[in-house]
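Take this structure first; my questions come after.
Every protein chain of the complex appears in place save one, which is left out.
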Amino acid sequence: MIYLMCLFLFCIGVYCILVKRNIIKIIVGIGIVEYAINLFFILVGYRLRGRAPILAQDQVIQNMVDPLPQALVLTAIVIGLAVTALIVAIAIRLYERYGTFDVTKIRRLRG
Amino acid sequence: MNYELIPLFVAIPLGSAFLVSLLGKRLKGFSDAFSNLATFSLFSLSLLSVPVIGRLRILVYKVGGWIAPIGICMVLDSLTIFMLITVNLIAFLITIYSISYMERYTAKWKFYTLFLLMLAGMNGVIVTGDMFNLFVFLEIASISSYSLVAFGVEHEELEASFKYMVMGSLASSFILLGIAILYSHTSSLNMADISRILVERGSGEILFFVSALFIMGFGLKAALVPFHAWLPDAHPSAPAPISAMLSGLLIKALGVYALARIFFNVFGMSAISSSILMVLGIASMVLGGLLALGQDDIKRLYAYSSISQIGYVFLGIGMGTNLGILAGLFHLFNHATFKSLLFLNSGSVEYATGTRDLRKMGGLSSRMPVTGYSSLVGSMSISGIPPLAGFWSKLLIILSAIEAKHFIFASIAVLISILTLAYYLRVQRLAFFGELKESMRGIREVPLPMRVSMISLSIICLFGGLLLIPAIGKNFLNLATEVLVNGNKYAQVVFGSMK
Amino acid sequence: MIELYILLLFMILAAIIAVEIRDLLSSVIAVGAVGLGLSVAFLILKAPDLAITQLVVEILCLIILIRATIRRDIPMPNRKEEVIGLIMAVLFVGGFLFFAYFALKNLPPFGHPIMKVSQNYFSEGLRKTGATNLVASVILDFRAYDTLGEATVLFTAVIGVLTVVRRIGRKKPGEDIKED
Partner (left out) sequence: MSGKLSDSNKPGMTLIVKTITRLTVGLIFLYGIYIVMHGHLSPGGGFAGGVIIALSFIHFMLAFGKDLALKKLSSGAASLFENFGALMFLTIAFLGLTGGYFFFNFISKGRPFNLFSAGIIPLCNVAICLKVGAGLFAVFVALILTEITTKRSDR
């Protein structure tokens, strides 16, 4: 059930990318898609009543959550940041050239 | 001792990219010399590993000394070697070409840095044996290609790059979601381990859903037909060496190779996925060919033709029979050579005349003989004129379709081949033959490095057919086919070699 | 786990607002709310490393996006979006969720992961790597190769941004442009 809610968030992002006609909105959509996937990865690795995967000095901790998805998501967050930075740079240049964020007005190339 | 070779395929381009970006701005000529050195050493390294793999069949490298499901492993088998040779050979010839061509752009060292990073990404995708690692290197290759498409920073380039980038990030998201679901199902990320677990559990709805996600994701990267919209914008907008790189290699390394590896070796090919791949291949073949017919921009025409030829590759590989896979892989190699040759030709034409519009050209062969005749070789090879390499691979694809009783697909493939001949003859007639236009009197042949690279590529196109003779191509083509035909046995082979 | 559901509902709501609102600046701020919600969700799901990282990355993204939209804040004209695209997207989303429902039913239930590989990290992590933060031991020792790739992705993006923001891309034959 919670997985489906997470995928619903994913679908909102996909919908935004496919339907909206504004560059900033498309970037927002890409961001939402990334959040949804990161959340999904962590949900998959969660263990009920688990503890964070950090060892303590004087006690033995049982029942930790899965550390592997956390490591993967850390990588995925960085990749998302890299993509966002590059796409914003391209968006700023596009704005500079065309004077608008509206994709329908940025149509030099034929489909 | 041979184990030390494997990480070098990634480490050499990465290290040289860092060095070029550190020193390239300060020392004149350093970036040219060093990038060529790097690609040349990569190419010789991949040639060196052919006899090793011919003897041992598979090498597994444990990064950091951790055994496979715990750490990451790199796998070097015959299919990997096949892709590595294709990628590094073409990349080496393209770097030679860029020495002169990229003089027309500013900030050459940035170009070389991004180029080497893209190469590192592709080699990383090919060499890896881990799902998530594949995703990471796929992102390196994609992100550098997004910025390379926008390298000229004009209107069209930025727009094409934006479109490409949106589509590319969507594709990456699908792939990552697929990996997440797969991880939850199997609790492993290593390809061989996943394959072993999936064989034990059998297939189900999860596998179906993940396959759909991967077809969407990698299909977007490979520009299969319902997902092809970005390619005809992105490939022509890039500088010519990058168009050659994108069309010749990137869509194959990220799209075809990754899809084939996952579907054959990890999931195991089923009848449904086989027919889906074939139908998508046929659709790309037909639509790409038809759209190419009406183009006047020479690079745009080549880009549509890429979609069409990728369709052939998918038809061959999707068949799943021994002959079909062999033909598909051979066509992949051939397409890498002749499509990069053709894009380099178009770059030379643009370099000399300053236009890409076919209607403004004419009679260029008389002024630029090397470009003209190498383009003739490339066009004839891609349209399947006998003794050239392209003929043999297309023939084999059609034969394998007949062998597998797909008569309709075979006849469509023949028809599209004729269509291909038609639009390439049109290019030749408009651009290189006929009478020379008045405005084109003053043009000259392109500089030496560009000629060297075009001539070498056309020699490969001329004699590529020889690879089919078992004595020459045995370690190269046939063993690569064997890896895909073996399917799920991949897991046993990998784990067997790790002990 | 009720707080997680509430948080997810909040995130979905904020995402819908971000998608549908007309004003671009508000849209960017709404997506910032989604990101910060995600950071809190990571904290609830016992992933403090990610919570810190997500928080700082979100702040950086917000600064970059706001710098990009501010002063260009033209409200979108009230025009009909393409109906065909809308129908396609809705169909796609519907079909996607439908198939996802059947696929996700077979996954291990929430809160009970299989953890076949991760068991090794618990048993050997401290002894073999010496790091008490197991996430750090995974990203920098067991899977350090991934992290090399990750660092390279960021490096690529930096070079890419520097490439894209060049003022002049092409030069005429023989022309010499001073490069910055």
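Here are some notes:
Note that the chains take the letters A, B and C in the order they are written out, and that residue 1 is the start of every chain.
Convention: contacts are C-beta pairs under 8 Å (C-beta built on N, C-alpha and C of every residue); 3 or more make two chains touch, one makes a residue touch a chain.
Since we're looking at a predicted model, the values are computed, not measured.
Among the chains on display, the ones the left-out chain touches in the entire complex are A, B, C.
Among B:Phe18, B:Tyr373 or B:Phe495, only B:Phe18 touches the chain left out of the display. Set against the missing chain, the residues C:Arg67, C:His112 or C:Lys171 yield one that touches it, C:Arg67. Which of C:Val34, C:Ile114 or C:Ala136 touches the hidden chain is settled by the complete complex: it is C:Ala136. Interface with the hidden chain, as seen from subunit B, comprises residues 4, 7, 11, 14-15, 18-19, 21-22, 61-65.
The missing chain lies against subunit A, touching residues 52, 54-55, 57, 74, 78, 85, 88-89, 92-93, 95-96. Although one chain is hidden here, its contacts on subunit C can still be listed: residues 48-49, 51-53, 56-57, 59-60, 63-64, 67-68, 70, 126, 128-133, 135-137, 139-141, 144-145, 147-148, 150-152, 154-155, 157-158, 161-162, 165, 167.
By our rule, only the chains that are shown with their structure count from here on.
Taking the mean of the C-alpha atoms as each chain's centre, subunit A and subunit C sit 2 Å apart.
For subunit C, the set of residues that touch two or more other chains comprises 100, 104, 107, 113, 115, 117-118, 121, 143, 146, 149-150, 153, 156-157, 160-161, 164.
Shared interface positions of subunit A, defined as residues touching 2 or more other chains, are 14, 44, 68, 72, 75, 79, 82-83, 86, 90-91, 93.
Residues of subunit C that touch subunit A in their complex: 1, 4-5, 8-9, 11-12, 15-16, 18-19, 24, 27-28, 31, 34-35, 38, 41-42, 45-50, 53-54, 57, 60-61, 64-65, 68-69, 72, 74, 76-77, 81-82, 85-86, 88-90, 92-93, 96-97, 100-101, 104, 107, 110-113, 115, 117-118, 121-122, 125-126, 132-135, 138-139, 143, 146-147, 149-150, 153-154, 156-158, 160-161, 164-165. For subunit A in complex with subunit B, the residues that touch the partner chain are 10, 14, 17, 23, 26, 30, 33-34, 37, 40-41, 44, 68-69, 72, 75-76, 79, 82-83, 86-87, 90-91, 93-94, 97-98, 106, 108-109, 111.
Touching subunit A in their complex are the following residues of subunit B: 132, 136, 139, 143, 146-147, 150, 153, 155-156, 158-163, 165-166, 169-170, 172-173, 176-177, 180, 183-184, 189, 229, 233, 237.
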